[in-house]
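Note that this complex is displayed minus one protein chain, with the remaining chains in position.
What follows is chain A.
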């Protein structure tokens, strides 16, 4: 009797009489793989058609109509075929793609515009000559004095801001407790929001008007350093926080003093990220023109000495040439813009190179 019972498969969960659970299939209708692309193409065509029919002049409007159609049609089709949950998933994917394109289109068009207009006068002469003796309505002249100015001003600003910012971040992460650390963090946050013109005015009133030094690249560098410092502090702080505490403890447990632990273990581990942060801060200040107008004054001739006399800089040069308002100076402004973008681009590549080179090694 008992053996017979054991041989029987035991089914107890569904008492007889109650309806069995509906058999759910794991298969659901799916849109074919090409559907998103087809919808995108269809939306683009429809957007263009609507734009053409309504006589909208701007292609941006066409694009936005197409984007809206794409989102709505995807949502509609997916809800119909695949059900609500899948449709939500598709909606999110579509929104991400549309936002990506909205962000990328202006960027690409900016680069395209700058390159196509800038290459016209960009050549060896342009890079190696100043504007000395060139009338703004004439073609010719160059950007050399502005490149020198930007390199020196940004270089000095980095030399001031990077060590101060780095040490501040080390203090905040490794030592800072209590009120002083909170105050420092607060003021760094406040400094992040300082408009560049205000930093320029501060240095103008303090350095040039009160202490009576003249216009110089150095004065500009000080304003740029003020702008750069909070960015360096913030990024370095984040990088130092990423260093696992276990590494600090491992070093301390070997009997290494705290300062050496920071210098030899914590900073090397984070150096890639720190370098990237500093380079990004450099890229940010390289494009500042307001403090330069106030403090460096601008110049048409080469001045290699950043500590005395007016200099130029790339953003100032662009502003100046554009303000001159004729065909030749427009060309120079575009070419200078291209040089500035290339400068920032090179800095970014260098930062990435350092980050990759210095990154903690894990390969076997």
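In this text, a contact is a pair of C-beta atoms (placed from the backbone, for glycine too) under 8 Å apart; a residue touches a chain by one contact, two chains touch by 3 or more; residues count from 1.
Simple rule for what comes next: contacts and distances are computed from a predicted model.
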Omitted chain, identified by the protein name its UniProt record gives, among "NADH-quinone oxidoreductase subunit N", "Protocatechuate 3,4-dioxygenase alpha subunit", "Phosphate import ATP-binding protein PstB" or "Acyl-CoA synthetase": "Phosphate import ATP-binding protein PstB"
Options A:59, A:88, A:182 or A:264, residue touching the unrepresented chain: A:264
Listed residues A:212, A:246 or A:327, member touching the removed chain: A:246
Where the missing chain touches chain A, by residue: 177, 244, 246-257, 260-261, 264-265, 268-269, 358, 360-364
